[in-house]
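Worksheet for the structure shown next.
Removed from the display is one protein chain of the complex; every other protein chain stays in position.
Then we have chain A:
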């Protein structure tokens, strides 16, 4: 095997560069190899492996909203719109300039029968660069000084199988390496965002709670709207306190959920005005703008600053102690922007520190990650958005970027299917099931919902429930969950895929789906005896008895 033109056959491959020393070691696994190693010195971008590229590659960009897709290497360019570069460049990448001028794939990359992937992102940002017919595996350490050897992020190389299968195996190895403990509960519920956006009122909340009774939700989540400001995570005057919000939702039997952007701080928030020292700084020591949104400059909380850490912890403790037990944590990439921090760490380390604080504060409550770097979030979140925002429109000809668009959102729901249930529960973003106030037609509504169900993803609906709703689609998508799905066709040119799921709630189901032509076909397995289970505890000797009997479908 060749590593950077060094033929390698022994235990360790050791080499010294100007600024650093590195030792690499190869481990044989049944499906290929894992390269582990150690590095020390002044660490910038380090190349650790290369191999030949194909004309067609399957690439992935770094966070929740970014695309994962097949590309043709020739003439490929990641199109970052100019306005985006001004307002939100770090949402596209921790090294946005680098992304603009190179073909890169973050965390993993694949060709027809080979997958290369990093197993962790604890210190460095791992990515692949495609250059001169080569795939180069790189680690970006953001000028970290390591006096002693530190472990590199391990790299896995899987080969000789169909790519989709290899991606599933890659997901397994990432799981073993990170050993994430996430909730066994794969949520079903309601979210306010895709109908009310920032306009949600407490009256709307009460109205929808009352109308929600027929849906059997498990969680009821208010999105961006309830808070005083970005960074000031207390209810604004027109909303009641956390305890009343939580109790009202609990009255209907749901877990109360709230949206927040814990690493984001707006320029007019109290936190910004009073605690500029809590924020990530630029080269001149001034608070650094992480992105622009809500027509405001948004800064990033420095998760290494002790007071900011205390503040972050208290935000969640306060919500949790008042009865909120589901947290949609958004714009998480803000925690990983490069900049000056209280403690000298890489942006990735800072992100990990921040996520750890949140996880410790909320214990076993549910965290949904959103706008979040993929690999560093493993182990901290229970659910993860794996697509760009959905929308009440579907536009195949629009720019494939992090803009809301049901078309590209659904594409990513499929291309990132292999992460589900292994790293977290995939959140395909909300189902929009109303037939008014939407450009989505019935076919799109069904296609989006059934793909999400069949891939056993989280199901959250986002409608004003007083509108006309395709309720049967909601219940049908729930019936399609519970199975073990496999996808074929990730390398197809035209976004047509085949999804096969074994042992769903209604048996085996196959779905052919064509996103471009807006077409799908569901094929069901033969009928079979469905069982009801009734578990009884025998008190006298503490034994469980599980009674099974055929389900009476007419009852």
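Rule of thumb we're sticking to: a residue touches a chain if its C-beta (ideal position, glycine included) is under 8 Å from a C-beta of that chain, and two chains touch if they have at least 3 such contacts; residues count from 1.
Throughout what follows, contacts and distances are computed from a predicted model.
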| item | value |
| --- | --- |
| The complex's invisible chain, by UniProt name, from "Ferritin-like domain-containing protein", "FAD-binding oxidoreductase", "Galactose-1-phosphate uridylyltransferase" or "Protein-export membrane protein SecF" | "Galactose-1-phosphate uridylyltransferase" |
| Listed residues A:49, A:90, A:141 or A:173, member touching the removed chain | A:173 |
| Options A:274, A:295 or A:546, residue touching the unrepresented chain | A:546 |
| Residues from chain A at the interface with the omitted partner, ascending | 28-31, 160-161, 165, 168-169, 172-173, 175-176, 179, 184, 484, 502-503, 507-508, 525-531, 533, 541-550 |
